[in-house]
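Of the protein chains in this complex, all but one are displayed in their positions.
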Amino acid sequence: MKKAILIIQCKDQKGIVARVSDFLFSYHGNILEIDQHVDQEIGMFFMRVSWELDSFALKKEEIEPVFEAKVAKVFDMEFDLFFNYRKPRMAIFVSKLSHCLIDILSRYYSGQFEVEIPLVISNHPDHKKVVEAFGIPFHYLPVEKANKEDAEERQLELLNEHRVDFVVLARYMQILSGEFIRNYPNKIINIHHSFLPAFVGAKPYHAAYERGVKIIGATAHYVTEELDAGPIIEQEIARVRHHNSPADLVQIGQDVEKVVLSKAIKYHLERKVLAYRNKTVIFY
Amino acid sequence: MKKAILIIQCKDQKGIVARVSDFLFSYHGNILEIDQHVDQEIGMFFMRVSWELDSFALKKEEIEPVFEAKVAKVFDMEFDLFFNYRKPRMAIFVSKLSHCLIDILSRYYSGQFEVEIPLVISNHPDHKKVVEAFGIPFHYLPVEKANKEDAEERQLELLNEHRVDFVVLARYMQILSGEFIRNYPNKIINIHHSFLPAFVGAKPYHAAYERGVKIIGATAHYVTEELDAGPIIEQEIARVRHHNSPADLVQIGQDVEKVVLSKAIKYHLERKVLAYRNKTVIFY
Amino acid sequence: MKKAILIIQCKDQKGIVARVSDFLFSYHGNILEIDQHVDQEIGMFFMRVSWELDSFALKKEEIEPVFEAKVAKVFDMEFDLFFNYRKPRMAIFVSKLSHCLIDILSRYYSGQFEVEIPLVISNHPDHKKVVEAFGIPFHYLPVEKANKEDAEERQLELLNEHRVDFVVLARYMQILSGEFIRNYPNKIINIHHSFLPAFVGAKPYHAAYERGVKIIGATAHYVTEELDAGPIIEQEIARVRHHNSPADLVQIGQDVEKVVLSKAIKYHLERKVLAYRNKTVIFY
Partner (left out) sequence: MKKAILIIQCKDQKGIVARVSDFLFSYHGNILEIDQHVDQEIGMFFMRVSWELDSFALKKEEIEPVFEAKVAKVFDMEFDLFFNYRKPRMAIFVSKLSHCLIDILSRYYSGQFEVEIPLVISNHPDHKKVVEAFGIPFHYLPVEKANKEDAEERQLELLNEHRVDFVVLARYMQILSGEFIRNYPNKIINIHHSFLPAFVGAKPYHAAYERGVKIIGATAHYVTEELDAGPIIEQEIARVRHHNSPADLVQIGQDVEKVVLSKAIKYHLERKVLAYRNKTVIFY
């Protein structure tokens, strides 16, 4: 079924839901999903609404200008319009650990993700064969201290060339520069292998072991310039016990990382994530 | 904050959200929460909407007839209207096991539940002192095979007398008659100590032990005439291991029962449960 | 580190732990892990003990006969002896759904599973390319009503030929004959896509949807001749809501299936599962 998805943010005001739903109804739109959220503390309104396109009286290219004129202008809204039949284009960055990469490829392979994956970029050559078996081009781009700037430039070229919409860091063990990040605001999803904000930075499983925690976790978040501090999309945990070594924690944690990252990708693909003020609204 | 809550069920049709939200807007209602669900398989529409009463242009007693005339009639809706400042009146039935009872009393005591508890009814005298310490009258009504009909009649009298809105069976170990149940359709909440539909009936923890399951559970549901088969409101689970005896399972399970029953009560109190066709929509 | 693992079952008696640990100590064995369980209801004793081989005074091939003579005979024990440097050989059976298959291959690829996978057998040709990318031979053996007996015979030949120790049914959609199963007692691991004993048989997600459950699950168990009734190794669950369609349940459930099956395989590989009377003791 062809559908349109509208994402809205604006100052909270009376009558927004009425006006938006009336707009859709007036063009014979059949609402499929409607979710709204008001952040009472800061007085902001968030909405996601999807509707069937087949019976809709506006043409695809008319929706945006008409909505702008008739609704968005009135409430001073920011909005984004998506169509479910145009699949987002996602790039995967990966280093040596393969578990998140293969989990994503497996979901792509089985059709669980409505996504195009035009390329995988890695700073190690290891996973070329496996990636290509899923029919996806693999780009090996070594990153050293000396060539980091050049490497990022080449990465950005590739992303542009392949018209990539968003990037997934599937345990990519390089810190991206602020410049790189500013190209993809709220469009780079990272998986951090701890229950943020606990254990920011390197070796979180070892830090968790040292502290003697009984639960470990993983966090998927949008990348911002401050390390491991961007808006959290999803988190999950697993229990550990005194007999689990740091190596066990790494292994137990990998199962959590896979699930968390894939959920975050899914929410992002389905346009269910609204980021604001370093937080996310997730309409699942 | 004084608010109104409207619960709606009807055949799915275009324009419902628009008409409802327009109705509220036209009387200056500020929508606080709006949730809707369409069951695509059976073509049914469900909605819950709450709004501030202070600025609303209709008087409390006008809302129902005006909504009926202007909206409900058009779409052939069933609807219920609630006001958050009128606390529901809940009766608790209990037998010998006290964990669910005290958990509910504890939430009432701390103000977590917006509820009146005019009475506790038990077929055992054991918990009189504890119940009364929380300021709630305790009625000891023994139930034997011979006097069951009379006992239920007396129970119903008490419920009427105290204008009880709904009943919670907090591990009440008597099966209610169909006649009793028909007085409170979708208004009797039971906690069953298994992960339904597994282990219907008596001694579910022992059955779980025999089967060697690795997870046990509990289920809160509305009581219907078929035993343990009513609409499920909430479920939760706990892990068990080979060294856990049936007695351990009973104890581990009690923690799950408490949480599940209290969540179900909370959803019911906040008018977040819509029951239909032996299922529930829960707008949490 | 080279280590030996001893698995013991016998009638419960005094002095077993003392005798076994004394046996290991007398030959300078350094115990790494020791776990025991007594099933009080049936008076059975279970034990798993592992120790370092390097410093052990008995040669690898002497351990079994000496233990038999000095300990096992005294207590009338059944026991199994394993060495961690001899990797078990596992066959995977799969049909059309690839999520469990690829999850297992991913763990094999990253070295998480200490296992040899000499072959994958499928009644569909679909996943040949992906399986071979992981360096594993893929055998396409169509199974039709008419040729089922022949197909099973061919499967058994292949398992023998490749000296397979145990079989994993990674969403293999054919029911194995009793004859086949008797060749691998407690050595065929199946993943059933429900929280057993709820929803035995076909289409459990649809049955779960019909019942309106709030939690779905998956169960890994050893295959016995009664369908979905063998000893449970592991179970896990995921929450679902009213807006989840049967198709959503299938997708949400797949994540649970993957995790549950992989945990069961891991316990089996590490010799942590003791099956008896249609139950399991799991020393994790």
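Going in written order, the chains are labelled A, B and C, and every chain counts its residues from 1.
The rule is short, and it goes like this: contacts are C-beta pairs under 8 Å (C-beta built on N, C-alpha and C of every residue); 3 or more make two chains touch, one makes a residue touch a chain.
As the structure is a prediction and not an experimental result, all values here were calculated from the model.
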item: Touch with the omitted chain, as defined above, among B:V66, B:V130, B:L156 or B:M173; value: B:V130
item: Which residue of C:L24, C:A72, C:I233 or C:L274 touches the chain not shown here; value: C:L24
item: Absent-chain contact - pick from A:E52, A:E114 or A:E236; value: A:E236
item: Absent chain, residues of chain C that touch it; value: 14-15, 17-19, 21-22, 24-25, 28-32, 34-36, 38
item: Residues from chain B at the interface with the omitted partner, ascending; value: 97-99, 102-103, 105-107, 109-110, 112, 129-130, 132-134, 251, 254-255, 259, 262
item: Hidden partner interface residues of chain A, rising order; value: 37, 39-41, 195-199, 211-215, 217, 231-237, 241-243, 245, 278-282
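Throughout what follows, only the chains that are shown with their structure count from here on.
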item: Most extensive contact between chains (C-beta pair count); value: B-C
item: Chain at maximum distance from chain B, centres defined as averaged CA atoms; value: C
item: Interface residue overlap between copies chain A and chain B, same or different (over half shared); value: same
item: Chain A on chain C, rotation in degrees - Cα superposition, rounded to nearest 5; value: 180
item: Inter-centroid spacing, chain C versus chain B (mean Cα positions, whole Å); value: 42
item: Distance from chain B to chain A - Cα centre to Cα centre, in angstrom; value: 37
item: Junction residues of chain C, two or more chains touched; value: none
